[in-house]
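I have a structure I would like to understand better, so I am pasting it below and will then ask my questions one at a time.
Missing here: one protein chain of the complex. Every other protein chain is in place.
The first chain written gets the first letter, and so on, giving A and B; residue counts start at 1 in each chain.
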Amino acid sequence: MTATPILQVHNLSVAFETPRGVVHAVDDVSFDVARGETLGIVGESGCGKTVTALSLLKLIPQPPGRISQESRVLFDGVDVLSLEGEALRKIRGARVAMIFQDPVASLNPVLTIGEQIAETIRAHKPVSRAEAREQAILLLDRVGIPDPAHRYRSYPHQMSGGMLQRVMIAIALSCTPDVLVADEPTTALDVTIQAQILDLLRGIQDEYGMSLILITHDLGVIAEIADRVIVMYAGQVVEEAATETIFSQPAHPYTRGLIDSVPRVDQPQYQITAIPGSVPPASNWPSGCRFHPRCPYAWDRCETEPQLERSGSSSAVRCWLAVDTDKATE
Amino acid sequence: MKYFHWTPAGWALLLVIARWQKIAEFLAGPLENKMLALVVLILIPVGIIIALKVTAIRKVESRRLQLAITTLMVLVGAAAFAPILAPYDPTHIIDLANAQTLAPSFAHPLGTDEFSRDLLSRMIYGARISLSIALLAITLSITLGTTLGMVAGLTGGVTDSAIMRSIDAALAIPRIVLLVVVLALWDRRDMMTIVLVLGLTGWFETARLARAEVLSLRDRNFVVAARASGVSNVKILWRHLLPNIAAPLVVTATLGVGQLILVEAGLSYLGLGVSVPTASWGSIIRDGRELLFQAPWIVTIPGFAIATTVMVFSTIGESVREALNPR
Partner (left out) sequence: MTRAIVRRLYQSVLVMFVVATATFFLIHLAPGDPFTPSIESANFSQEIVAQQRRNFGLDQPAHIQYVRYLQQIATGNFGISFSQHRPVLDVFYDVIPNTIVLAIAAILIDFVTGMTVGVFQSTRKGSRVDSLLSAISLVLYSTPVFWFGLMLVLLFGVTLRWLPTAGAIDPVVYHSLSLPGQLWDRIRHLILPAATLGLIGAGGTARFQRSALLEVLAEDFVRTARAKGLRERTVVTVHALRNSLLSIITLFGLSLPALLSGAVLVETVFSWPGMGRLITDAVSSRDYPVITGAAIVSALLVVAGNLTADILYRFADPRTRTAQ
């Protein structure tokens, strides 16, 4: 791809100051998102996915959060992290929109869903109340909410989680953003609803031609929707590759572990294997390769920290094994 | 030993040397004074250790707390050792014919009241009255509130509704009005009466809290398991529930002491506190209000003492709460 990416993240590091000391939630994360592309970010909970997503719109509360000086989030060439006030506000919701994991908590319980869509429109476009209302009703219709004119006046507690996530998508769409960041959009929903929401996301992405950053712990979702995948572990990117490559030739043992731990309906003879242990707390990352205490292939070299090695335009991996196999094939 | 400081220790030693005569009098004096002092001497380090332990575990920002605890220790120490510390007899009227208010001076650091009684001595003895009333009354009301609240929560049904509706009613009457209604019936106003009345009218909110906590614990597995294995209600209360609700009760109690000091001061100001000549801080203000212009120090000083004490208890209570549930 030769066109400049719509979003470029360079060396993003985020730390939080807590009573128990500084927690490095995200450590030197870099990636690009091309126009119209769907990028999946995958990893277990606690590995820094959500903090990464929030940093894209500078939504990390500071303090206690701290985004390092070297971090850059270039949206259309402009560093979002250096923006303040009005300039930042004009990107949030208008050019880059977000939807969150828990739609029930993410909507204000004392405002009607219509008001919450309309206020977004009015925050960015010079339209009258009535026009904003009309547009909001169209949006509700577009995201598949039956009887939108009536639902405009509903409060969040009167609707199901799946419907509320549709409302969140309608809010995100209200200013036709260039990038939509979806942080675990289906995790809190029933399995049948999950598929509907993913279909909806895919549909609107085709229709509006926007980029989608989909953050999830669910590889099934990734396989279904993403063009390219970033695997995160313990605040770092450990692997990056095209979706087919990730599933056919996972390079990092962690990626392999994630894939092996997904039950496969099509291949019932497959043995499911869980990754032993769990993600270490962010206040206390292991030294060396952060995955090595849980890694079945760990060897003495893993005591020192491997770098994220690029191979080709869209692949990268952070593992001594991969470095050596590369060298062996050379 | 991190919290042992040489400076206050030195001051204490100087004090002992300077007032050895009073100390000798104190030791020869009434037994109850000595018992009180002994209890306080034991309580002070215990209190400090508990508070520091709690905050050390959760790493609460503790500078304010340390200041509060230090102030509290000074207050409690002053109250317990009043006979040693007070420069004069708080009730002694020097010369009735020449009685007059004296402004703060070297002889009377806080001045005197209209009967030439030394205000500093009255304040020190007043600390005794105010603190003991508040501490005794809170003990009574926390005990009563916890017991009734837990009984209500555990038994449910008619007992529960009866207790809870009574509490609703009692809380509807403003505290001061309720106290006035009760106290107006009594002719005697010694310390025990006041403690009793304050304690008996102060347990309602504690009972609500205890009941709510019990209700949230009642259906937890460990209680269900205990009940299934035939453990009696009383035992469940004592062995399983009480330890679990102790923490919020400690917080309520600490904050409650501050409120009680305010209420007691208010009652004394209305003339319904402990009867004269024993002065509490509130009644010193009452005595001084007619002389607000001529001798403003009489009213001003006890107010600062009350506010400081209440602040101390609020700070300690809130620090403990913060330490027990961080956000």
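Note that in this section a contact is a pair of C-beta atoms (placed from the backbone, for glycine too) under 8 Å apart; a residue touches a chain by one contact, two chains touch by 3 or more.
For clarity, every value in this text was computed on a predicted model and none was experimentally measured.
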item	value
Contact set of the excluded chain (shown chains only)	A, B
Residue of B:Ile23, B:Val74 or B:Val180 in touch with the missing chain, whole complex considered	B:Val180
Residue, one of A:Asp28, A:Asp102 or A:Glu305, that touches the chain absent here	A:Asp102
Hidden partner chain, touching residue among B:Ala212, B:Val231, B:Leu270 or B:Leu324	B:Leu270
Residue among A:Leu74, A:Ala136 or A:Ile171 touching the omitted chain	A:Ile171
Residue of A:His24, A:Lys49, A:Arg92 or A:Arg166 touching the missing chain in the full complex	A:Arg92
Residue numbers in chain A that touch the chain omitted from display	54, 57, 59, 63, 89-94, 97-98, 100, 102, 105-112, 119-120, 123-124, 155, 157-158, 168, 171, 175
Contact footprint on chain B, counting only the chain that is left out	165-166, 168-178, 180-185, 187, 258, 262-263, 265-266, 269-272, 282, 285, 289, 292-293, 296, 299-300, 302-303, 306-308, 310-311, 314-315
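Criterion: only the chains that are shown with their structure count from here on.
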item	value
Distance from chain B to chain A - Cα centre to Cα centre, in angstrom	55
